[in-house]
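All protein chains of the complex are present and in place, except for one that has been dropped.
Here is chain A:
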Amino acid sequence: MKCESCNKKLATVHLTEIVDNEKKERHFCEDCAQNVTNHFPKAPSPSDILTSLINQVSPEIREMSKTTCPVCGLSYLEFRSQGRLGCPMDYNVFKKGLLPLIERMHGSSQHVGKVPANAGVEIIKKNELIQLRKELNEAVEKEDYEKAAELRDKIYELSGNVEDGD
């Protein structure tokens, strides 16, 4: 059988190509085969294989795997393998991936504790509001309506000039 590309030399390389579910036999001489296989897609690298393995384990990593912090240069995958973040900005950059992790670790993802004195009036008010709302829920659950009313007034007073949300 002659090479189907140059049609001169003997075909010694036999390839099976599958395109759109159709099998096709191809026959080349050694020289022509070299050219053809160079155009084949490359085999995945070990790191690609690893990434795809991780992807199967945790979907959050698949989404975040290409994210790298512009400030400290840490990639999300590096964080997942070392367990340590690189800079305060990472909490923003990796937020999507971190949220479920933080939820699992702490049972919550909203800080309600101490706020540094120099954090700015807005942040202090915002966190106070979050704490008050939490207390309000607890008061309602305990059917302590007097306390709930008191808390509701406080919330109303505070929230007048604070924008809510994240």
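Please note the rule applied: a residue touches a chain if its C-beta (ideal position, glycine included) is under 8 Å from a C-beta of that chain, and two chains touch if they have at least 3 such contacts; residues count from 1.
The rule we apply is simple: contacts and distances are computed from a predicted model.
Not shown: a single chain whose UniProt protein name, out of "ABC transporter ATP-binding protein", "C-type cytochrome", "ATP synthase subunit b" or "Protein-arginine kinase", is "Protein-arginine kinase". Only one of A:V36, A:V115 or A:L158 touches the absent chain when the whole complex is considered: A:V115. Touch with the hidden chain on the side of chain A covers residues 71-74, 82-88, 91-92, 98, 101-102, 105-119, 123, 126-127, 131, 166.
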